[in-house]
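Please read the structure below before turning to the comments.
Left out: one protein chain. Kept in place: all the others.
Right, chain A next:
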């Protein structure tokens, strides 16, 4: 039977090639994801290893790990440096000052966007820097800039650059040098850098304190790294810690691993979607191919082949196909992963050397998934084929439709069970929030599976109805009938598209609803019409000079304007979000907050206000005392709770008097609210506020819509990411539709021949196939949109208590998905329609 399987495959090369594209795609994504993850890791590890190369031990601030979370740079005090330098076994120490700052380019914008510019002290030896032009900075007003900074900012030797940190005002520096890095690179990892004198770097980064970010310690001859670390440990003091260079690198590598893992998981997700969708495709192809071979199988059975042999021969075919396709997929994936690494490394890391790593798991996983999925998908059609009695198959060869009752009934039961679980979860009847949410989620999943099973049943009325759109001519009518001819086949083909569209529609609906809810809330509750703020996503929080507030208040039609400072402070031992403002009552009023207890009078220096749930969390009430230490603060302050706010996302947090701003991490305001007079021209006021902000590159005036857009910008990223997934599912869907149509066209060769013989034109034949294709694709998309909207609605309802109380339909996106489905249908129809039009009439009607 194996030989028969091989011969059968050779005879159906084209069909199998199409099927294998899906398998190749799935395997390739998996291999690429794993190769990319490993390669980026290797590349970044190499880059990391360059840092402090040659040093034996590194002294860092004691809380280096939590640094990135609260954004506060703790320094190593100068005394520690002195102590290290005088320790036995130390040859010399290179002290680094390094932290993110803001610098303004020649276009008036902040250089670097998401990734900020790094300030360093020239001569730190953290990296090998090579001066290309000019000289090193010698006075505090001079800087050298990296070649990448020069390119990005448009500023060069002899020009001045404006830079400032979270604590300093905008300052101008003369650029006296431009430098690159070892290996002729313009940047490390694509970042921009400015080198200051040590004193100036300390003014920017440590507010003028004589402190350092890292001490790179070089051992004297004969002293090992471990001995050095042991010798340094007792002298550096409690605020610092020491590690060997190896351990430091291992830690850096582990940090990178977190990031690369995220990228890798994202790609793996793509691979899994491709694989999941291809299961349908492969199963469908095998079903159709087997349907066309029922006579042959029946003949084999009649001459004595056993059921097992039939199954085995089909599985052998699947195994062979799966192996070939998975192998090709693995190869494509490895090549793609390597190429992608090079592309990413070159554009994001500006790395001179790309290390491609191909972990064996990449190839094994790709092969296992590709082969496994193919064999699994072929199993059901194979077993079904073996169950057909020989006589039946011979008789019913032309009529391959099997009843779909069982499928429909089980689908309905599953969908109903899912709906029930969702209903119970949504109405909070499952006992407990977690149970309710889990119930809703599981229910949503069941509904999805159930509807997928119901597609065959739904295809009858829906395909008919959708097809009506095209029924204005006869060819279209025939196409529509063909689409509805084999519900199972149509359903499975459309499912590939349905899955993708459901996914994006549900996500887009939920995110749009969240956005609409926030907007709705803003429109109702927030009194301020304009916000002065920067991008929500940035490594360095946007801030501005408080002096501009007077200019803003002076604008006609501005009733009030209040600036806000933020910090994350330690309050009674926990990290808390603290605001301060010159006008506590004003901020509460403009943000639409309300007081539960106390009044909105200015807070005294020893008073603090807080929202209800934050107070409850710490177990404090009116009149209680709390202790707070701010980011840059060296001592704790005691406050009395003087007001309690009703919970409200906009005003949640702690409020103190402005006296402590100098102890905040960012000593400048990060946001301002502007109340515009009723009836005033908002656009004119916006322009006037922007004028006042002309010298503040990081912030701008935003109206509600823009502000909400900024706050919810992450959702846009999420929607784009999900849409990429849809794109992939669509590619597989196109292949699926092509496959089904080609097989159907081949199956209907005689019919097509007859139609052409009795006078159907080539054009009509093409139209007929196109209508069938578009109808199938649209059917999948419409189902996907319907299920997606349903799930989105359910999720929105489940989250209604958390503030997502508006249901919004992403109409433009949905229209886009439907249009994309039509496009999928048209694309998929090209080859099958051409094939159908070329049908050789004589060949088709020649008798067997």
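Here, a contact is a pair of C-beta atoms (placed from the backbone, for glycine too) under 8 Å apart; a residue touches a chain by one contact, two chains touch by 3 or more; residues count from 1.
As a working rule, contacts and distances are computed from a predicted model.
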{"item": "Among \"Cytochrome-c oxidase\", \"Thioester reductase (TE) domain-containing protein\", \"Carbon-monoxide dehydrogenase small subunit\" or \"ABC transport system ATP-binding protein\", the UniProt name of the subunit that does not appear here", "value": "\"ABC transport system ATP-binding protein\""}
{"item": "Omitted-chain contact residue, chosen from A:474, A:577 or A:714", "value": "A:474"}
{"item": "Which of A:236, A:628 or A:755 contacts the chain that the document leaves out", "value": "A:755"}
{"item": "Touch list for chain A against the chain that is not drawn", "value": "398-399, 473-475, 477-478, 481-482, 484-485, 750-751, 754-762, 764, 841-842, 845-847"}
